[in-house]
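Note that this complex is displayed minus one protein chain, with the remaining chains in position.
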Amino acid sequence: MSKPLTILYFAWLRERVGRSQEELDLPPSVRTVADLVTYLADRGPGYATVFQNRRTVRCAVNQEFADPDAPIHPGDEIAFFPPVTGG
Amino acid sequence: MSKPLTILYFAWLRERVGRSQEELDLPPSVRTVADLVTYLADRGPGYATVFQNRRTVRCAVNQEFADPDAPIHPGDEIAFFPPVTGG
Amino acid sequence: MARISVQTEDFDTGAEIAALTAGRTDIGGIGCFIGTVRDQPGPKDAAASPPVVALTLEHYPGMTERAIERIVASAEARWPLLGCTVIHRVGTMRVGENIVLVIAASSHRQAALDATAFLIDWLKTKAPFWKREESVDGQGTWVEAREADDEAAARWHSV
Partner (left out) sequence: MARISVQTEDFDTGAEIAALTAGRTDIGGIGCFIGTVRDQPGPKDAAASPPVVALTLEHYPGMTERAIERIVASAEARWPLLGCTVIHRVGTMRVGENIVLVIAASSHRQAALDATAFLIDWLKTKAPFWKREESVDGQGTWVEAREADDEAAARWHSV
């Protein structure tokens, strides 16, 4: 058994998706951040709203900013959030 | 009777001249700061040391920085000091 | 050496400066910046929108602290700092309250001033925080990232 992904949502992405955190077994189709976005966009209306306009979504893999082509591995902590606004 | 000049000395000029303040009736030969420097340089050894090397002496007339050709009038407050070092 | 904290509680600027400089004789200059919540018109238009009465800041626990540690290390590599403090509040802060404190100490003033400006520019633009403006009518609006802020932080790339 490989470890599941931990997926975190912040700011208005969290509000739209309706949760701040979930666990997900790495789907076979998902090798990169972009693959995961495609996968998540199909999970329901909240997800669709968030992941349709990919220009407003940023991602971190294991707490490091990640590009769409960044690889994803079992057990990774993946976070989605809007562009940061600073403090 | 015209009012005397008040002459102030600061920092090492004060130490060399041996006083921080004196009053002086405006000598007839003195029309500018440069004239006053020439006049004071003749007053004794401490004055001579201070006013010989004019490059290291700065002047203010009535609390405003003044050039050598700035005019001097009876009652003026004239200050001599080294180039400021800031705080 | 640096003190970094992301916290909900307010901070005491005088106490933080005192803690950073206590017993030190090598410090010649201390730069400092305090960011506060200011009164401002509503998100869209002053006439149409109710005024903002508070800010809510969300952060990514863990990632935000690490990102601040990294930028402080970068400041320490650029300037000969003798001490550095970054305290950033999260949660809801009302108008007039403190948001962020940066302190940078060095033997000379220019390094202290430049490091302070560098750190606050980054914190205000690139740090992983998300900002929501709370109106008097109870409506919250997430603030969008601003280009102007990115430019202020970008100046440092060319230094």
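Every chain is named by a letter (A, B and C) in the order it is written, and numbering of its residues begins at 1.
The criterion applied here is as follows: a contact is a pair of C-beta atoms (placed from the backbone, for glycine too) under 8 Å apart; a residue touches a chain by one contact, two chains touch by 3 or more.
Keep in mind that what you see is a predicted model, and the values were worked out from it rather than measured.
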For the chain not depicted, the shown chains it touches: B, C
Contacting the left-out chain in the complete assembly, out of C:G35, C:P50 or C:G140: C:G35
Which residue of C:T64, C:T85 or C:T116 touches the chain not shown here: C:T116
Missing-chain contacts mapped onto chain B: 8, 10-12, 60, 63-64, 79, 81-87
Contact footprint on chain C, counting only the chain that is left out: 12-15, 17, 21, 23-39, 95-96, 107, 109-110, 112-113, 116-117, 120-121, 124, 152
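By our rule, only the chains that are shown with their structure count from here on.
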Chain centre separation in whole Å, for chain B relative to chain A (CA means): 76
Whole-Å gap between the CA centroids of chain B and chain C: 50
Rounded Å distance, chain A centre to chain C centre (Cα mean): 27
Residue list for chain B, restricted to those that touch at least two other chains: none
